[in-house]
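Only one protein chain is missing; all other protein chains are in place.
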Amino acid sequence: MMAENEIPYSLKFIVRDYECDLQGVVNNANYQHYLEHARHEFLISRGIGFVKLHDEGIDLIVTKVEIEYKLPLRSRDEFFVTVSIQREGNARIVFIQDIFRYPDLKLVVKARVTGVATKKGRPIAPPDELIVKLGFE
Amino acid sequence: MMAENEIPYSLKFIVRDYECDLQGVVNNANYQHYLEHARHEFLISRGIGFVKLHDEGIDLIVTKVEIEYKLPLRSRDEFFVTVSIQREGNARIVFIQDIFRYPDLKLVVKARVTGVATKKGRPIAPPDELIVKLGFE
Amino acid sequence: MMAENEIPYSLKFIVRDYECDLQGVVNNANYQHYLEHARHEFLISRGIGFVKLHDEGIDLIVTKVEIEYKLPLRSRDEFFVTVSIQREGNARIVFIQDIFRYPDLKLVVKARVTGVATKKGRPIAPPDELIVKLGFE
Partner (left out) sequence: MMAENEIPYSLKFIVRDYECDLQGVVNNANYQHYLEHARHEFLISRGIGFVKLHDEGIDLIVTKVEIEYKLPLRSRDEFFVTVSIQREGNARIVFIQDIFRYPDLKLVVKARVTGVATKKGRPIAPPDELIVKLGFE
């Protein structure tokens, strides 16, 4: 659980025109791309290589996403995506992610992404090294 | 709620290679594309033109998605996406959507997508015509 | 070169809303997705598994694309993508691909996609089996 005074990891983006759709706003699916990219960069920042893990036979997979859309982003809007994590049970890692528009800091998206580590397609308890790097020990 | 003997709308797809990512499976965000395309085709099948509505100043927007990933799809897997609907409160329409792999009918994704009609960015009660076409009245 | 009476391979699609951008038409990059999917399905129809080849260490990679955009596709337009092939020199395979809107058969895109077979990242002459399956021998 994030301590009161802990600042969550965040990553800054700008909306690219091709990410917008007919309605003139970012297509809903693209927020999942933003969230994913921020999660992977967060993991890298903790020394966890998503691709390297994959090469070792361990995949971190997403089992559930819950996304609330509060405000649409438009062409060239700047925004940042936050990432903080919680453990849930023995196997699950939950990523709490918000997207805020910049610079007015309005809430754009609230997301909760649940993941598990898998080996050969089966869920495993996250390896110790992962637990330590994620700061859970 | 779907009556016991009612068959929900469904649309068939095949996985395209470009939809798969480094892990060799369909990227999570792409399931949202599949779900969206099936919803729009469902609305068309009920005589509701998504783009036509937009031109009239009414946008159907998604306010929330909840997606459970049960089984990953791979290159050239065939699958179908179902759509059925429920009303929630006065303004919200909930799309219950599942993705099943074909032909083994294994459950791939379970989704619940909440939408509202908006005019100039503000939620409105769905227009009568919409309610009738959706079969709610 | 295609014989006068030879009908090229073709694959039918419908435009999905998420493939359209701010301008209300299919985003340019998405035509490359359509072309790629048609090429891969064409190769499958000749018994050539793109993913299977990759697992054997052989990748068919694209070295050049030339695409002329003649007419934009819009939401829910139907269209088909053709594929025919030519050999160029010893190593290169050229895919001649057109996109036609359906049912008025107006030309949407004219493309020429050059590919080579590679092993460990280096170009190789296409394996005999590939040549035979492509109908070049």
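Should a chain be cited, it is by its letter among A, B and C, assigned in written order, with residues numbered from 1 in that chain.
The definition used in the following text is that contacts are C-beta pairs under 8 Å (C-beta built on N, C-alpha and C of every residue); 3 or more make two chains touch, one makes a residue touch a chain.
Values in this document were obtained by computation on a predicted structure and should not be read as measured data.
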{"item": "Which of C:51, C:91 or C:131 contacts the chain that the document leaves out", "value": "C:51"}
{"item": "Residue among C:12, C:46 or C:64 that touches the chain left out of view", "value": "C:64"}
{"item": "Residue, one of A:37, A:106 or A:119, that touches the chain absent here", "value": "A:37"}
{"item": "Contacts of subunit C with the absent chain, listed as residue ranges", "value": "22-23, 27-30, 32-33, 36, 51, 54, 59, 61-69, 72"}
{"item": "Where the unshown chain meets subunit A, residue by residue", "value": "16-18, 33, 36-37, 40, 44, 50-51, 75-76"}
{"item": "Missing-chain contacts mapped onto subunit B", "value": "17-18, 20-22, 24, 27, 29, 75"}
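Definition applied: only the chains that are shown with their structure count from here on.
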{"item": "Angle of rotation relating subunit B to subunit C [CA atoms, steps of 5 degrees]", "value": "180"}
{"item": "Chain copies touching (subunit A, subunit C) - same or different residues, decided at half shared", "value": "same"}
{"item": "Chain centre separation (subunit B, subunit C; CA means) in Å", "value": "29"}
{"item": "Computed distance of Cα centres, subunit C from subunit A, in Å", "value": "34"}
{"item": "Overlap residues in subunit C, where contacts from two or more other chains coincide", "value": "17-18, 75"}
